[in-house]
Every structure is written in C-alpha cells, then in structure tokens.
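Here the complex is missing one protein chain, while the rest keep their positions.
We just call them A and B in the order they show up, numbering each chain from 1.
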C-alpha cells in the first residue's frame, strides 16, 4: 500500500500506544495513556456521598474536570467534559452506587491530535483502576478522511489540519462471554459495533462516514485487545 | 476559533456621517412646537402590546412591546429557597434584569442591571402577598430583548403581569410609567433619544385600583408644580395601562372558554 503519511505510517496503522495504571498514589484510581506524542493522565476520586443539584439521586453521578495543558478552560474543553461525562455514564452501572458522585480529572500532558479519544480511553482505564463497576469499556479512536477520500486512522495534529474531515468514535469493547455466539446481536450486528459516542468535524458524504465507521470498528477491536491485556 | 477569539481585535460600530456643527435635532428646541420623532403628542404613550404565557417552561411569563422596547419576563416558583437562606415565615422575592448583547445601539452596553434589578424588586415587593408562600422564593427574571427607552417602567409592568400569570397572589397589578422633562415640556413614555437628552425624569409605579404608589423616582431639577403635573400625567397613564394589562390577562381565558 502506498505510504502517504507524514510519519511514514500506513493508513490503518495507529501511533505507538502505551497505557499504565495506578500512577498516582493519592487518587482512588489513575491511569496514563499515550498515543504517539499525545499524552493524557486521568485520576478518579470517589464514589463520594451525594449528587450535585439537578442530577438524579437514584443513580450514580459523574463529574468530569478537564485540565488543559496550559491556560484556562474554554468552550472546547467544556464540550469535551460534557461528551466524556455522557460517555462514561453510559458504560457504568449507575444503579450500584446510587446517590454518589465520582470525579474524573483529565490532565492533558501533550496534545498532538486525537485528544478526545485518548481521554476516553484513559478515563476508562482509570475507572477500572478505581474499581468502579462498569458494563463494558469504551474504546475510542480518531478516523480522518483525506482529501482523496481515503480513511487514515489516528492522525496526528499536522495531519488533522490537512484533512477534509475527521470523526471521533467510541465503541464498546468486544465482550468475551460464555453465551453462544450471535446471542448478543442487535439487528444483525454485534453489540460492539454500536456507537457510544460520535463527534465529527468537517463535511463529508454519508458514505464516507460509514466507511470511517467500518475502519474505526476494526481498529477498536485491536485496541480493545490491547486495553484488555494492559488492564490485567 | 478559540485561538483567534483570545486575540479578538478591538472593534467599533460605525457611526453615522453627521456633519459636526449642523443644527441639532429639534428635540432640543425649547419651544412647544416641535414634534416627537415618532409623531406622538407629548402626553401620548406608545401603543402597548402585552401578551402572557410567552415562555412555556416558566410558571408564568409575559412579553411586553412598547414601540422598540421589548421585554420578556419569566416567573419561577414559589420554589425552594437557596440552601444557605435562613428560615423565613414570609416568602422571598428575587429579581434579576439582564440585557441581550444586541439590545442597545452599541453592543454590550446595556444599563446597569444590578440597579435595575433592585429597582424592580422595590417596585414589586409591596404588591405581592408574601405571606402566601412562606419559606419559599419567587424568582422574577427579566430579559430586555431590545432597549428603546423607558425600559424600567416596561419591565415593572411586564413583571407584574407575569406574576399574575404565574398565579402569585397580588394586592393589585403594578403599572409603571415614566415622564421626561425636556426644557419646558413634559413628555410621557420617552423613547431612547428623548431620554438621552432629558433634563429630568420622573417615574411612578402604582397599583391603580388601590390608589397606592409602590415606587416613585425623580432625577434632575424639578419645580413643585412640574412634579404635580407629572404625577397627574403618570397616574392617569398608569390607570389606563392597568386596564390594558387586565384585558391581556383575560384574553387567554376567554379564548379557552370558546
């Protein structure tokens, strides 16, 4: 396959991924995640008693605090907080610890593209480290669409800027279950093909989006194997 | 645009090309012959458009449009007071006035909303039967969509209508009207242009059917006969305004009965 990426990667090749858990000793759970030059830390505190105002006290509540590398938080960070919070809420078992709040603090160490997917991955790892009950993990990836219509996975920042558009996707990890194969299908598709989170930037055709979806799923399957092994 | 937004270059809105030294608009003329820019008589109010139930998610709300002055007021409650509040056997009233960024000619130049909020509070306080909702708070929030002069009286009238719409017990509706003194003349319900050139202003908010005044403000230099003239003008206008307010409250009722 023709190599057309700045750092010589193949279109489907991710940057080197590294994940470690339990790096902070005062937090209840913590993790770091790096993908190429992008690096993010996460710390989890909780569950603490009580929920915030306007939250449902019958369920566990989550709070995400996004700390950028430098400067104050603005609208983009607020949006990341909201997306991350809703993503994590959807993978946690909310009925186990009702009327509690769990805080997740995301510290960006370095941003070289694909920040939000890295944050989702690191937050999951930190939740596992803290022992928060989860339904499954969320595995996130960035797919970008080059001008020639080709899908490039996990672009870095300089690549992101030359793209027609890019998509952040989060899927559930592939479940290893004792149930017979095919019992966990929804409308002919395995459960792990369902999108938890999707955020797009730039215009693309619907077919391009579906192509990204397909490539993203394939990459997430590999990534979920990696996460599983690194969390053991 | 986050990067660009931080270094937003200083902007200005272009002003009109008026040649300096040209004779000022006739509003300054000290004779009784000038005509108000919207063609009204000195003692004529702008046509009032009032409508209740403007905001569905509020307990009660009202929209008021007097010429270019457009105001929305929402009332929430009676609801739980803030946790930090002490026990109180009468209800609390909480008022807040804000301006949209595009309400004024120049962007982001809405009047001091803190002061307006406290003025609104004082005008309404006396009209609400606070004993009827002990321990709880009624929130009155006003948003000025467009400022076209006489903002405060419009806000007050609109707020009392919204309170009535929310079913809060009132002694009476509060109607408010202001008068500007321009030279020798008194003009009622001044527009923005007239307000900016006024020598003094006078505002009354009152409960017409009880013949009580809940707030009276006076700025500038006034002689005693002028004050009583202004007072009469305002009280007369208030009672007329209150009638319009009352009928706008009845409208949705009669519509639903049909």
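Definition applied: contacts are C-beta pairs under 8 Å (C-beta built on N, C-alpha and C of every residue); 3 or more make two chains touch, one makes a residue touch a chain.
Just so it is clear, contacts and distances are computed from a predicted model.
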Exercise. Any idea which of "Ribosomal RNA-processing protein 43", "Peroxin-5", "Glycerol-3-phosphate acyltransferase 9" or "Cell cycle checkpoint protein RAD1" UniProt assigns to the chain that's been left out?
Worked result: "Ribosomal RNA-processing protein 43"
Exercise. In the intact complex, which of the presented chains make contact with the chain not displayed?
Worked result: A, B
Seminar exercise, completed: From A:51, A:87 or A:224, the answer for touching the chain not displayed is A:87
For this session: Could I get the residues of chain A that touch the absent chain, sorted low to high?
Result: 54, 74-76, 78-79, 82-83, 85-90, 147, 161-165, 167, 170, 172, 186-187, 189, 191, 193-206, 208-210, 213
Seminar exercise, completed: Absent-chain interface residues of chain B come out as 1, 4-5, 8-18, 54-58, 61, 68, 70, 72-74, 76, 79, 96, 98, 100-105, 107, 139, 141-143, 145-147
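Rule of thumb we're sticking to: only the chains that are shown with their structure count from here on.
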For this session: Please report how many Å separate the Cα centroid of chain A from that of chain B, as a whole number.
Result: 50
